[in-house]
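Every protein chain but one is kept in place in this view of the complex.
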Amino acid sequence: MTAFALPRFVAPLLRHSLILILIALLVFFSIQAPAFTAPTNLLTILESSAVLLIVALAMTLIIASGGIDLSVGVAIDFGAVFALIALKDFGAPWYVAIFAALAGAALVGAFNALLIVGLGIRPFLATLGTFFIGSSIQRIYTDGGGPIAFRRMEQGFRDLAAGNIAGIPMEIVIAAVVLVGYYLLLERTNFGQRVHAIGLQPRAARVAGIRVGRHVAVVFILAAASCALGGVILAATLRQFTPLAGQSYLLDAIAATFIGASIHPRLRPNVPGTLLGVLFLGVVANGLNLLGLDFNLKSALSGLILVGALALAGLRGRAG
Amino acid sequence: MSLAISAPSSRAWLAGLVSHAALIVLTLLLAYLALRAPNFLDAQNLTAILRQSAPLAILACGLSVVVIGGGDDVVSGGIDLSLPAAAVLGAGIISYQLSVAGSGLGTALLFGLPAVLAVGAANSLLVVGIGLTPLLATLATSVAVSGLTKLITSNRRINVSNRAIDWVRDGDIGGIPASMLLALLVFAGLAFLVHRTRWGAHLQAIGASRAVASLTGLPTRKSVALSYGLAAAAAAVAAIAILARGSGSSPGSEEPLLLEMVLATFLGGAFSRRRIVTVWGALLGAVLVTALSTGFALLQVNIFWVSGIKGGLILLVLVAAALDERLRR
């Protein structure tokens, strides 16, 4: 399908449009809201982006393999609730709770892998089904969706959200570790190389002797497990399990991944791009906040900015 | 010399079972409800089911047009996730106009319905003009539209009391609930366009195979763009049904509708002889999904189980379709 032609000078502009817009937004916010550039505020932006970054990185891995996962929210929630159960009902130390969270979320990923690789259902609908079932389980478990509080949380676990290392808030540290891990995995390992090949041309990957099904299964399990860390941060921050809280990250994670792909020369999902996408969304949310805008106006504006950014990313793909 | 090997008869029997698995399970569920749930088959309850299902049915019919034109691969094919958000936007604008701004119904509709159509136009532009994948494009417009709804309604519930709207909620013509009549009207219009006109035949071919469509010389871009417009038109009607069902607009009412709409539309594919999404399948799917919810409520099944059962149902439909395809080969 051919669409309207674009003038030649537009292509390089589009290529960097996202970065240009981000810079423009930064300038705009720092002029309009002087508090924006305060170091504490910049730290706040990072802090509030931590969970989204973790989820968006998982989404980046999955989209790089040619799939999509609508059940990341369930994985986040399962991570949170498994950690909380371990802490509350078994009195487990914080590191065992993290392990329980990883295992709980990995279950969600394994269920997706079974549906997609084992039964041959396409990722979108398979993970949609997982989302339905996962949400239902949460409602049943919490008897209707009320939060489960745990005030006397062990300090070690609490520190995962409230603590800091050398003055850097712990959740930023965790997100940074996940970021480096995903960067190494996707851009520096054989596994990442094979995942990219599968995402680009699954048939060619198969002919090259890559076990496509096995790799896709690992991708879904790994991505879900890493989402658990997001759930752990949420649980530690609020000292409670909030059912269905994870779902609110889904769309932003997909958006961040695609925004990130638009800065790649060949429009591939990539880890640095996803970081940029997450920061973009974080800056927009924070800046609109500081402008003192009404909550409702804010959500309308951020939605429109999202559509605009994706449209630009799409135009960038068209211009080549 | 023929190399074809005939399949053993047991396999044919299995294939028949698999390809009808979703229907069989659904029938069993409904039969169970009819036997066990008190008053499930009462005229009153059946009417209530029809009333309840109208918004979902209208949206599912709209979505089916997009899926038919884009192909049923949800990621690369046609999908419009912004339909519920667009309908709720319409409901929000109309109720704001009626209750806050104090306009008449005509003015309110004049503001509300074009706004819903504009969402469809935006989707067409993003998908056909710019070339974003429908999933991503409509997900994004859905967020933006929800934001706009919050802005307009200040994220509050707005009650509406208007005689015409009340009639849509409670009235009937010849025993058929008025809201269901709206749904049937949308259904009839879309079903005629898709299944009875040249345009519809071309849309089906485009959705089934772009290659065949372009070899035959069919205008793919225009047809696909129009399919998003038609879906938005359905969402505009759904806005009225949602407004009537809730006697006003409430924030966030698009969320439960979104997944049910997808479920109803793809469940509908299981009813078709050709195993494809159809407009009438979507209508039937919507009514059955609502019937299940109502039936379980009558049985006093924990309501939290219901979404799990729906999730299981959609997976069952998909597994059956995947196995069906495998057995065919």
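Residue numbering begins at 1 within each chain, and the chains themselves are lettered A and B in the order written.
In this text, contacts are C-beta pairs under 8 Å (C-beta built on N, C-alpha and C of every residue); 3 or more make two chains touch, one makes a residue touch a chain.
Keep this in mind: contacts and distances are computed from a predicted model.
The UniProt record for the undisplayed chain lists the protein name "Sugar ABC transporter ATP-binding protein", from the options "Acyl carrier protein", "Succinyl-CoA--3-ketoacid-CoA transferase", "NAD(P)H-dependent oxidoreductase subunit E" or "Sugar ABC transporter ATP-binding protein". Considering A:L200, A:L238 or A:L291, the position touching the chain not shown turns out to be A:L200 (whole complex). Note on the undisplayed chain: of the listed residues A:I45, A:V96 or A:I210, the one touching it is A:I210. In the complete complex, the hidden chain is touched by one of B:L14, B:L117 or B:A208, namely B:A208.
As for the chain not pictured, it touches chain B at residues 1-5, 192, 196-198, 200-202, 204-205, 208-209, 211-212, 215-218, 273-276, 328.
Residues of chain A that touch the chain left out of the display are 184, 188-191, 193-194, 196-197, 200-201, 203-211, 266, 268.
Definition applied: only the chains that are shown with their structure count from here on.
On the side of chain B, the complex with chain A involves touching residues 73-75, 122, 126, 128-132, 135-137, 139-141, 143-148, 150-151, 154-155, 220-221, 259, 262-263, 266, 302-312, 314-315, 318-319, 322-323, 325-326.
On the chain A side of its complex with chain B, the touching residues are 1, 3-4, 68, 115, 119-126, 128-137, 139-140, 143-145, 251, 254-255, 258, 294-297, 299-304, 306-307, 310-311, 313-315, 317-318.
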